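A protein chain is absent from this complex, but the other protein chains hold their places.
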């Protein structure tokens, strides 16, 4: 189940990332690279930090074909995708919670402490988008937009909470994914934002 | 001793990084992430490059609480911090030399050659600031401002020099930290800069 959702999520992430790349007039190679980095970069960053080798996409190179295919499809069908914008916002939210739960699971399997498990979920969930923004030369949206990392943290907390209560990883995945997904959709709909810290140093 | 200075240094780095994030109107999540990356990113980058696992903050997740706490405190006390600007410049200089010495020690423990030991010190000392500037979408200050990487290189050279003279790591740490710290403070006070390489290509 989680595996199927993962495939759907990396495809959707790759497709929306391809549009971001198109907004910056990148060529097709750039579009494919941005798509792969966005879809698979969070997990790659997590694996590098945890020293957890090999990378998912090196063990399963077919994932690269899926994300590259998604990117090319998105570029060809850009006008259609505009109409499906809402669906892709949903799929992006799905990706966030699925990646987060996978990130938590991997850190748990490595018997890491709770704080690192949660962080592993956040890095997996949000890292791809941060890498995309760095490559596109933007300030990462993550640090400025609606509850994104917060939804990831929440998903991880619920997931770990249910596991500690003894309900097993399957129930935890389903419930955490559902709550995190709804939280993210509500945040988009009502434009929930984390409080901003605005600091102006007059003397500079 | 070095351990206590390390805790002070990561807290101070996290606090000044939080103000940088505030200048870019980031939300609280962004502020905490920027603070952790700045304080712990140099060591993380060094460990990734040296293949030295696990990360310090994965073995000691409490460091993440220290840096996150520092970031939140800095955001809440921003108006007070403005008055303490000088102290934070000092603490930043302290962080630079402490991180550098720790970076050198770790590379020495891995029996790496001198050049790599010095570079490990520079990466540990300066890497966090470079990562912060990349995430904030700036050209890394390191490459443009007062003797920063140079102070780190100097600290490493003195440290290694004293060890090769046979005075032991403790004496080397104290003396190298003191000289590097003073060098950095003098560089700030008198605005010492490394010569710049200004290159204008007319034909482009």
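We call the chains A and B, going by the order they appear; numbering starts again at 1 in every chain.
Here is the rule we go by: a contact is a pair of C-beta atoms (placed from the backbone, for glycine too) under 8 Å apart; a residue touches a chain by one contact, two chains touch by 3 or more.
Note that this is a predicted model, so its numbers are computed, not measured.
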Contact residue for the chain not shown (choose from A:78, A:165 or A:198): A:78
Residue of B:50, B:73, B:89 or B:169 in touch with the missing chain, whole complex considered: B:50
Full-complex contact with the absent chain, from A:12, A:39 or A:64: A:64
In chain B, positions touching the absent partner: 48-51, 112-113, 115-116, 119, 130, 134, 137-140, 142-145, 148-150, 153, 193-201, 203
Touch list for chain A against the chain that is not drawn: 18-19, 21-31, 33-34, 44, 48, 51, 53-55, 58, 61, 64-65, 75, 78, 82, 134-137
